[in-house]
Each structure stands twice: as structure tokens, then as C-alpha cells.
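One protein chain is absent from this view; the other protein chains keep their places.
The letters A, B and C name the chains in turn, as written, and every chain counts its residues from 1.
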């Protein structure tokens, strides 16, 4: 870590800082600049208490040098990880495609979706039973009934189930019926929930919060890894910006950036990332071209009757067309798109 | 709600949309523009299923007319609400000041804080026992031990206790020891937690998420009000922007904007809102001048030894000086600053 | 346009608004909602004075219905436009690739670049002679000397020249030496400059400002079109967000969104859009997969000696590899990458 002292810092301030740095078990290197003094603190930057250095007398700024995450880091584990869960495989050349409705609504709806997305080549079925909704007046999901419908769809089709869990208390229940626990964007920093899924035997899909920095995103993954669950996929689903014509702004550069820094696979959600059905195919293709390890896409038998997110859901024909186009891009980057894995 | 049809929409598309609108129990007014057709749907916009209209054939955009929140709305309750909790009163001319450390660290530390902030005129003591931290390697709080230390400080000083709760399972425990349950910014959309505090007898301080719109913020409050708890304060603590010299960007216009729309009082957190001790006094004064109903400020006996947030904490002398300056601003807006209320 | 009246608006307020609407030559349709009155104003929304309606008594909000741009709109001109300039063709299936250094530094440097990018399949040479720099202490460009070096490179290689113009006074001079006038992001709303290039016979590459909405971006194009110059390319080069690991955030959904709304071709700048050489290839491929009509990429013989933007420039081998990979993506979307057009 680099501690930049103010121009007005006294020798006493510098001495205090050196003592504080050494008190944390770090080695202090003092560099006398032409205008300011800088102290380079060498050692394990991630120790508790280090942020207090910023409030020392005469300090202008503290600049970290090391990435704040460890277990998620490619420096620790150079080879890319593959996440597997039932019929789904993500990473190391296989692009996993998870598709299905925003909300599970009826047995018929979810079964129809499962059959259709399987036929088009998806490798897992997504669908929400516990729905975190912005308004208390919106449909909140079918809860356990929805989970049962998902499990029935898996029984018929063999597709792995991806579904959201919103509370630590529900982790066991949701784990019983599903293959992948989704942590939604609003819960990316719900640390109790991260700790709970960190102890689950299920794979985890961790969505980026809409204003989370990449470091915060990887630190959220670190909570899960630190709990002992190494089967973690990251998901870029768009960040919040001033642009209002799209629901969120989908920063695909996250894909190669994160792949350089972490061994965890990263998937992209072009449905939430754009908020318009008409933009989903283009962004799915772009995600694959950028190197994404997977996609998660909203598909509904009848989007204009959907109980949630209809405006960003594809119907079956649109999804079929999208998969056809994506397959060509996958080939152009020497990857394979979305096959189901034999379990 | 206003449904804007595409220029290319057919008469059949328009008829379908009219049927969909009427199917939701709304009345459809068709306005034939020079370039496009617009349908004004009159009635209760907040019904489940309304978002599906956006995915109808030939639809370009759907523009809501009514605010999405009801119980929080000043249209429903025109007179401003006062929130009270032990020695703390916020709203209707009384500016409540909550002050104390980011984390409870020791009995001595929290008692020293309580005495100092009381002496300077604060009306409540803040301090975190359950700490949501970005990194799993950071200090996570003393948990129930910390709550006991807070309660002991209340016993001695009479100050109401404000402390964060991070999980629905902890609401009863935290309620036992404290007067105000704080919902942190990361948990603003943790709906299970909002539902849980909505059933608690304690007052709630709801912090705005760093990328939450004002509508989302008020809808989060709506969850709590809808649960039956009407003793809710809003807290503006800064939003995330491109500017990196401050930790967050503190948009004080939220204060008058929200006061025009809702009856709930709104307090400001200048410590998180700026991230630098040297900016806290200026922003506290600005918040009061803008009409804020309260402040929540980080104070620590020795900020450069703090286990969290030292760089944005004031020491006792700084807080005393801040309160003196704020008192003058409060007088200039005909309000009273921070007295303790006799219980 | 839809005028939403406040719940508290009086009949007199409503009558005043109707009169104001009619005074602007629009027709007022009054819709009596259950909670509020809404006035739909039908007619040409783009008349001067219309924004004053927002300040009328009893008005809560004014919602525009029509896009604010006309000449740029696909509603006016449904078929996609092709922009041509010397060896460069962009749009309607041809992906134009403009490549070269951030700044023209020497004759040798720019000639070496021209030969290399031509060999790799670029269709135009980019290079800055007039440089807008954040700091007055940075290299400001070689100005007319740089233009002459660019023209010499065209003479030898036949590549069209793309170079930035920063002042209306320079438009004639820059037009003399170049084929495409680039309007940089910082000047997207320099309306005098837009007017000046609107009267030039040269093609224009208009970069999006880092905080410009898509509507503002298309309105900037509208200034140029309105001046009579129809040979305009749009360029997405990233917007400013909270994320600091990339220089800007590159929102590729702009590509399909804009293509649905406007007939103008849109190119992508992955160099500024990411700020890191190591991310440029992935984002170039993603841009093409998303449907971009062109790329503009920074290439330098020796990036770690570049006078500007070295950290985001490719060397010749990297560019050659990028073009090879992009060609495969272009084929997968049935387009042709970057050939020089015979003039």
C-alpha cells in the first residue's frame, strides 16, 4: 500500500505513520519526493485495521497495490475453473446457456419453457420462485410451489434448475429443488446470504450489483469461496448509468477484464442488461464474441402476458433464432454453445 | 399510464392493446397523434401485471403517470410525520442528531462516545454491532456483545440507540437492545429484511442504496409501512458516481424533493456521503440549510485507531465544533437542533 | 407530448395549460384520471417554446412522445445509409476499419502505421494532428505539419485519412488534407463546430460525449445533417461511470438501439472505450457481433514510447491478430470486414 503524505505533513506525522504501519506488521519504505513524502507499506495489505491508516495525521491519500480478493484471484489459481451442476457446464470452452421465464407462473408455463429451451439447445432452465420485487404491490413469486414446478420440469427434461434464493433461511429449501442458487443483483452485498450459500453443496450464480465495482463484485464472490463453496459463476447483468433508453448499461468489457484477474467463469445476462427484447440477440452474440462463458436469458411462452419482465423476454421462436445466431459466433471463437451435459 | 405505440403499429396492435388495458380493469383513452397513436390508461396503475403491457405488439414505450408508492406519499397523508424513539425526535422542526462510531469496539470506547456526543447535544447514539463489510477479511462487528455495550451506554446517558440489523433472523435480538433499527444501504432492497422490520415495534432508519432511484427508495420504505410500521425515517447517504475524490456523491436536492413527495422525515449522513472527515462539517451545515430533518454522523474517540471508517470519523473536538456551527444554521432556518427528548 | 397536472391543480390551472398548448399550435386532449388530470398535446412537439409548458401553474411533469431528432431518424429515411470517403466505406454490410496512432508524431511513425494497418486490412488511417488534451502541459499535436504527414501517408498507401478537428476555424484546413473529419467526444456539443462541419464536403465521424444521452448524441448529428452534410457516422466510444478499472464503460447495446432508430451507420472505438490494450480485441469482436458498422482502433509502432494513449494502443502484431479474429466474427454475421474501396 502506498501512503501519500500531505505537503504540509510534519516529520512527526511521518514518524507516527511509520509506527502505525509497523504496528500492523508491515514494513515501511519512506520515499522523499520533490513535493511530498510517500510511504510504501510492504506486506499483507488485507489485515484488519489497515483502513485506519487513512485517518492518520498528515495523510493525504492511501492507494492500495494488491487486489483485495485472494481466493477468487488468478494469481492464486492460474487455471480457469469450470462450474458444473447437473446438465450445466460453464467454462473452459463450453458456453452454458440458462434460459427460462423471469417468474414461474404455472406448471404448464414452466414445462412449456423447459421443452422449448431444451429443444433450442439450452443447458439449464432458469425461473424465479422467490422474487425480489421493487414494489410490494408486484407479484412476489410462487415460492415453494414454484420450486416444485421447476423440479418437475427437471424430472421431465433433465435440465438443471437455476433459481434465486433471497434469504439465508431459504437456502436449504431452495437447494433441495435446484442445481444452481442464484444470488440476485440486489443481494450481491447481502453477506449473510453469501455466507449461507458458501456452505451449500449447490453451485452459485452471483449477479453483479448495479453499482458494484468489479472489486466489490469479486469480494462478494470471495465471501462464498471463503465459506468453502468453490462452484461459483459470476454474472454481469448491467450497471446503472444516466442512460435511460436501456434498463441498465451492459459493460461487456467486464468479461475479458475479469477473466484476466480471476479463474471463475463469467456469464452475461443480456435480458436485464438491456431491458428490451429487441436488443437481446445482439448482446448475446456480443457477449460470446467477448469471451463470455455463458448466457442467462429470459424466455416466456407469451411475453405480453408475463407476470414480470415481459418487455425483456423472448418468445420461443425468438430464442430459437437467437441460439442459431449465437452458435455461429461460438464457432467463430472456437467454443461450443450450450449443450446439455450427460449426468 | 401512457402507452406510446410505434409509428408502424397496426390497427390490430392498437385494438389488442385496448383489450389488454381493459383486461386489467383500466379505461383506455385513444389519442390519435400526427405521427403516432397514444393510449392513456386511466385507473389504478399499481395493479400486478401492468408491466406486461410493455411487451405488447406495436408498443414503443410505456410511461407511468402516478408515483408507484402510496403509503409513503404526501398525497395520502399531507401532514409531515414525526419519528420518535426514546430520546430521539426527528421531523416537524426538530433536527435529530445521531452520532457515534462506525463500529462498537469496546465498552470504554462506546461509553466515551456516548458521553461526548451527549455533551455536544446529540439526541441519539449510533454504533454498529453487526457490520456488513465489503471484504470477508475485514472486522465484522462484535454482534450481541456490541449490542450489550450499546444498551449499557443508553442506561448511563439516556441516549436512544441506533444500530444496524442485517438479517431478518436478527430483528428480534437487535430490537431488544436498541431504539432504532438501521437498514444499511447495501440492504435497501433486501425485502425479507424490510418485511421483518415492518413488523417490529422499533423505529426504522432506512438508508438509500448507492444506486437506488428516489422511486426505488420510497418503494423500499413502502415495504416497511405496508408491514405496519409507520415510524420510518429516510436517510440520504450518497450515490455512486464517476467522481472518485469523494467516497460517494451526496445529492442534497433529495431532501426538498422527497419532502415534497412524502410525509416521512429525511436525515442526511455526511460521513458516508463524503468519506472524508474534512468535508463532514460543511455538508452537515448544508444538509440543515437544505431542510434535512436530521443528521447521522460518525464520531470516534481516536479516528486513526478506528477499526472501520476512521477516515470519515470526527473526533470529539471536531464534533463539538460541528454542532456549534450547525446550531447557527438551524436557527437561520427556524429549527431546533438535536436536543434529547425527555422520555 | 403528455402534460401531467398535479393532484392539487385547479380547473383554472388546467384551463391555462390548455390555452398555452393551443397557443403553440397544438391540439389539447384532456384526460380525467382517477387521481390526476393529464393533457395530451397533439402536433409538432419540436416547436420553439414548448419547454416553457413545464413551468406552467399546476404542472407536475411533461413527457415527450416523439423523438427530438428528425433528419437522423429512420422514420424519415427507413433505409440504412452508407458513408463513403476515399478508400473507406461504412454501413450496409461493410465494416469499415479505421486504425492508426492517437497522435501523429513523425513522418516515419505515421508511414509505418499506414503500411502496417493497410497490410492487416484496414480501410482508413486515423491519426491526430490537433489534439484536445485534458492538461495544458500535455503534447498538443503537430497541427498542420501533422496533417501534411497524414496526406503523405495517403499518397503512398491510398488509405483515406480520418483526423480530428477541434475548432470551426480549422475546418477548411483539415478538410484540405483529410477524408473524414472527426468530432471528438469533448466537442460533441460544440455546436459552432458541428455547424461548420455541417457545411464541409468531407464525411464526419461524430463521437459520443462521455455523458451524452443517446438523444443528445443523435441531436448532435442532427446539427450536422441540418447543415446539409449527410455523410455522417456515429461513434460509440464509452460513457463515464463509477467503474474505474476501465477508462470508460463501453455500452455496446447502443449499436442495435441506435440502428433501430436512425439510418446513420455506427462505429465503435474499443481503444478509448476500454483504455487497456489487453481488452481491445475482445471488445472489437463483440462490437462486430453486436452489429457495428465499423471500428476505430489505436495502433502505434511502439506503444510504450507513444506521446499519448500508449496504454490503449496496439502494436502491429497485436492489430494483425485482432483483424484475423475479427474477420471470423464478421463472417459469422454475414458481413465483410474492412476492405479498401477502389476510389
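Definition applied: contacts are C-beta pairs under 8 Å (C-beta built on N, C-alpha and C of every residue); 3 or more make two chains touch, one makes a residue touch a chain.
Bear in mind that the values here come from a model prediction, so they are computed numbers and not experimental data.
Participant: Have a look at C:35, C:156 or C:169 and name the one touching the chain we're not showing.
Facilitator: Answer from the full complex: C:169 touches the omitted chain.
Participant: Which one touches the absent chain: A:12, A:75, A:108 or A:172?
Facilitator: Considering all chains, including the one not shown, the answer is A:75.
Participant: Extract the touching residues of chain A with respect to the undisplayed chain.
Facilitator: Chain A touches the chain not shown through residues 2, 4, 7, 29, 31-36, 38, 40, 42-44, 63, 65-66, 75, 240-242, 244.
Participant: For chain C, which residues reach the chain that was dropped from this view?
Facilitator: 20, 46-49, 51-57, 68-69, 132-139, 166-169, 186-187, 189-192, 209-211, 216, 219, 222-223, 226, 239-240, 277, 303-313
Participant: Go through chain B and note every residue touching the omitted chain.
Facilitator: On the chain B side, contact with the omitted chain comes from 211, 213-215, 239, 241-246, 249-253, 255-257, 260, 273-274, 276, 278-279, 282-283, 285-291, 325, 328-329, 331-333.
Everything that follows uses one rule, which is that only the chains that are shown with their structure count from here on.
Participant: For chain B and chain C, what's the span in angstrom between their mean Cα positions?
Facilitator: For chain B versus chain C, the centre distance works out to 39 Å.
Participant: Please tell me the distance, in whole Å, between the geometric centres of chain A and chain B computed from their C-alpha atoms.
Facilitator: 26
Participant: Mind pulling the chain C residues that touch 2 or more other chains?
Facilitator: 241-242, 244 - these are the residues of chain C that touch more than one other chain.
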